[in-house]
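Now for chain A:
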Amino acid sequence: MAAKVVDIAGLSLTFETKDGPVYALSNVDLTIRRGEFVSFIGPSGCGKTTLLRVIADLEKSTGGSIAVNGLSPEEARLQRAYGYVFQAPALYPWRNIERNVTLPLEIMGMPKAERQARAKKYLELVNLGGFERKFPWQLSGGMQQRASIARALSFEPDLLLMDEPFGALDEIVRDHLNEQLLRLWDKTEKTVVFVTHSIPEAVFLSSKIVVMSPRPGRIIDVIETDFPRGRGLDIRETPEFLKIAHRVREGLRAGHAYED
Partner candidate 1 sequence: MSGLRHALLFLGIAGLGAIAMLDAHTGGEAGAGYALSLLALSLLGWRGLALLANARLGDARRQRLADLAVPVLFGLWIVFLWQAVTVGFGVPQVLLPPPSMILARILGSADILLADFRQTFLQAVLAGYVLGCGSGFIVALIADRVPFLQRGLLPLGNLASALPIVGVAPIMVMWFGFDWPSKAAVVVIMTFFPMLVNTVAGLAAAGRQERELLGTYAASWGQSLLALRLPAAMPFIFNALKINSTLALIGAIVAEFFGTPIVGMGFRISTEVGRMNLDMVWAEIVLAAVAGSLFYGLVALAERRVTFWHPSLRQR
Partner candidate 2 sequence: AQAADKVTLQLKWVTQAQFAGYYVAKEKGFYEEAGLDVTINPGGPDIAPPQVIAGGGADVIVDWMPSALASREKGVPLVNIAQPYKRSGMMLTCRKETGITSPADFPGKTLGVWFFGNEYPFLSWMSKLGIPTTGGPKGVTVLKQGFNVDPLLQKQADCISTMTYNEYWQVIEAGVKPEDLVVFKYEEQGVATLEDGLYVLEAKLADPKFVETMAKFVKASMKGWDYARAHPDEAVKIVLDNDATGAQTEGHQKTMMEEVNKLTEGSTGVLDPADYERTVKTIMTGGSDPVITKAPVGAWTHAVTDKM
């Protein structure tokens, strides 16, 4: 069996706020192995972002244990084990798009020519070729989001943590990027942890779907899929696909509070 990339046991996280504690994560167990494509899906506010942030060492758990590549999240972060796409684009306004994308490469000390080649490659992958010299505020919301995806891809990390990367994109671009991402994952044996709200997207992309539920945030279902690695968008019509989608939807519905 492949090595464990993320190993979480009994994890919990409570935010202390002025008006009482918020139980963002409660008793979460999860193992992610090398080469898996894992999606987190769940109602808004159920702790998906928080869980991803704990893995990335952006948030400290208040209970339980977590290891990333066998190390503590902090050590893993210091080893630049992962690339992270935030829910908001978080581009730096004083850098143009190209220089935003090359930012991690600069920090990791890549020579300039190579950096620019990388930026070009990934900006084209997300259909932003020609926008290198624009500043973030000159881009549409979806374009900004794509720039931030290119930024995370550019340094080709083994572990990709992506928080709703395709939320602001239209169906066509989304399908295109889904395919690109899948191809990348396929070719390079990357591990991807992916937050999404789209059930079809989750089912199409993932080898493992983690369904979460809020208050307190916890995992209520883990679904393994076994579509072929080289799958195309057409599998979305297969009964197998629809069955899994249905199971995810049921899980989601269960996690929701309202009865209507």
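The definition used in the following text is that a contact is a pair of C-beta atoms (placed from the backbone, for glycine too) under 8 Å apart; a residue touches a chain by one contact, two chains touch by 3 or more; residues count from 1.
Candidate selection criterion: all candidates are chains of the complex that A comes from, given by their letters.
Nothing here was measured: the structure is a model prediction, and the numbers come from that model.
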Looking at 1 or 2, only one should touch chain A in the complex. Which number is that?
1
For the complex, which residues does chain A have touching candidate 1?
56-58, 77-80, 82-84, 86, 88, 90, 92-94, 103-104, 106-108, 135, 137
